[in-house]
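Take a look at the following structure, please.
Apart from one protein chain that is not included, each protein chain of the complex appears where it belongs.
All chains are identified by letter, namely A and B, in their written order; residue positions are counted from 1 within each chain.
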Amino acid sequence: MKFARLFARLFGAIALAASAAVFAQQPIKIGLSMPQTGPLGGGGKAALLALQMWRDDVNAKGGMLGRKVELISYDDQGNPALTPGIYTKLLDIDKVDLLIAPYGTVPTAPLMPLVKQRGLLLMGNFSFQVNHTVKHDMWFNNAPWADASSWFDGFFLASKGLNGKTVAFLAADQEFAQNLVGGAKEQAKKLGLKTVYEQNYPPATVDFSAMMRAIRASKPDMVFVASYPGDSVAIVRAVNEVGVGPSVKLFGGGMVGLQFTPIMESLGSQLNGIVNYTSFAPGMDFPGIKDFFDRYAKKAGDAKVDPLGFYLPPFNYAIGQMLEQAVGATKSLDHKKLAEYLRKNEMKTIVGPIAFGPDGERAKPVVPMIQFRGVVDKNLDQFRQPGKQFIVYPSQYKSGEVTPFSSK
Amino acid sequence: MTKRISMFWVGAAAALGLALFAAFSIKNEYFFFAGYVVLQFVVLATAWNILGGYAGYVNFGTSAFFGVGAYIAVMLIKFMNAPLALQIIAAAGVGALMGVSCGLLTLRLRGIFFSIATVAVAIILETVINNWRFVGGATGVQILRPPVMEPFDSYTKMIFVVAALLAIIAVATARYIQTSWIGRGLRAIRDNEEAAECAGVPTLKLKLLACAVSGALMGAIGAPLAMYQSFVEPASAFNLNYSVSALAMPIIGGTSHWIGPVIGAFLLGSVQQIVTVTITSELNVMVVGVLLVVFVVAAPDGIVGLFNKLWRKRPGAAKAP
Partner (left out) sequence: MFSFDLLFDAIVFGLLLGCFYAAVSIGLSVSFGLLDVPHIAHPAFVVLGSYGTYLLGTYGMDPIVSGITLMPLFFLFGVLVYRFYYETFEKRGGDAGVRGLAFFFGVAFIVEVSLILGFGVDQRMVEASYIGKSLTLGEMRIPIRMLVAFGMALILTVSLTLYLSRTFTGRAIKAVAQDEPALRLMGANPVRIKQWAFGIATAVAALAGALLIIIGPVEPGMGRVYIGRTFCVVVLAGLGSMSGTLVAGLILGVSESIVLTLLGASWAPAVSFGLLLIVLGLRPQGLFGR
């Protein structure tokens, strides 16, 4: 009898210890989809690498809440039709604890109603105004912009010296470009600019020579473009092939893709003169970022991914840092608690301090504008130094004024 | 005869009961998410077969009716926040109208021309929607679901049961058409249209009826897509994959009997969902393509046909079922 009781207690103790060990070993699963192929794939590969770097860093420090962090990611090809299925799979089959949004507005848009209905926290990844209809209160976007004025103002201010009065708008018919160009048109009106041409094109368009001709015929001073990588490349090629006309002094603005190093390398000198947004360019500095780039460059070289990684990687690392801080401070994985923390506190990241406004976008947006200058063909290393992406806005990083665009 | 009919209805009631039971006992949402897709294809395949299998007119424009159904729902939601039932009925009505008008325009065309004309209608409709800002254009629209109705505890489960209901309605309709004078007329048209005309079969009326019913069912199952996905955009709503799947499933299952599309939809649909979850979503299009080719070449009468052949080979089997 005595032995039985002893045995039972021993058994109980072992079982408790074992289950504690098993439970402690249960990793924290963070689910996301990230384009590895498709139009956004070039950026997505670099972004995923940065997230993996963060995961390794945080696990080396003991993980979050004493548990290992695991990333579960799928390739969404930048296709909005695939993301609802992927995220439902992440939630119901992989049973993840936390969610990060896909890179890009277009694949994220279908998820907003889903996360709002299920009351889930979603960490945004470089989307633009994707929350403005659904108004989910647990959305936090890592991008340096907030609304269209944060973007267009920079574009216009950078060109103050060029005295432009008329503007043409060219935008892809998809969530990002439409959000951006809609806001940009309002800003243009407020600033007293006259719109002489506007065109929305289907996302799959590959030939822009007809649109170039039409733009040239309307003789604008400025051309504001909102496009995704595939079309951005085609537009830049069309500008160099057929020309947009001698009247244009300022070209660019919201062209996604011209920040991906492989695209910058392949377009080369065709980029010169274009004024476009970015998130980071050499010449800007934040504590911790240089160390990040050094480590990133080594890993990117091995993985055969964008070796410079200026655009997305530091901001993706920052998503990880924000989650780490929120989970560490609230000591929980409860989405409501985490959302409350993120709403009220300023987070320290390698891209500077991040604080959020009521809509989940940056409280203090700053969208750097650069002008491509002196870029030569087939040379990747030229972009390592400041100057090729010549910073023209904001004033704290500015290297000089915008020079006029020239085209035949 | 009465015994046979009531067997069907018993089976149908059992199927609905099973769906409801699943909705209340299975906890994992993903089952309903994937299950909805399979039921959706049961409706599409059955609807396609009414015109394609019974009458022999190969419609490649399934995606048009389906997409229009989804966008009618979107319009009603944006306009007046209409309930799901109204969306479905409206979509069915528009689908029927579309079916009749398409029929009038294209039924004069033979074989492949009819099929290509149906593809043309689908693409043109997609282009129109792409250009219509109110329903979101090429960008698409985000749809917020209304709060869930009692007694279901999640919207996905409710919409799964709705799909099950539509599937039963579709199959019952197909069965009725197949066994009635309408079915006989359609089969006569499929075998030899001119002879049927000469024999006094009202070919035009029957063809238009088949078009209308087929279109109505396809539109009806398109409507819940808006609420199911919470996001609708033309590229995926009008995707040609729907047309090819709606055609492949009856061919695989068997086009002569109403059970064929059901078998094909369950088989192909489930395989696609499993492949999507385990491997990659590309491969599921490959599955459709390969199975379509294999069955068209080797087993043109589908699984039903294979089953029939095996049945007849059994020693002592008196007559074919």
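General observations
Assume a residue touches a chain if its C-beta (ideal position, glycine included) is under 8 Å from a C-beta of that chain, and two chains touch if they have at least 3 such contacts.
Owing to the predicted nature of the structure, the values given are computational and were not obtained by experimental measurement.
The chain omitted from view is touched by exactly one of B:44, B:247 or B:304, namely B:247. Only one of A:205, A:278, A:330 or A:382 touches the chain withheld from this view, namely A:205.
When the whole complex is considered, the residue among B:121, B:141, B:217 or B:268 that touches the unshown chain is B:121. Between the chain not shown and the residues A:38, A:183 or A:273, the one that touches is A:38.
Panel shows chain A; residues 37-39, 41, 77, 173, 197, 199-202, 205-207, 209-211, 213-214, 217-218, 230, 234, 237, 240-243, 408 of it touch the chain omitted from the view.
By the touch criterion stated above, the residues of chain B touching the omitted chain are 52, 56, 58, 60, 105-106, 109, 111-113, 115-117, 119-121, 123-124, 126-128, 130-131, 137-138, 240, 244, 247-248, 251, 282-283, 285-286, 288-290, 292-293, 296-297, 300.
Operating definition for what follows: only the chains that are shown with their structure count from here on.
With centres taken as mean Cα positions, chain B sits 40 Å from chain A. By the touch criterion stated above, chain B contacts chain A in their complex at residues 28-30, 33, 130, 137-140, 142-145, 155, 229-231, 233, 235-236, 239, 276-277, 281.
Of all residues in chain A, those touching chain B in their complex are 80-82, 84-85, 88-89, 91-93, 109-110, 112-114, 116-117, 133-134, 173-175, 178, 200, 202-203.
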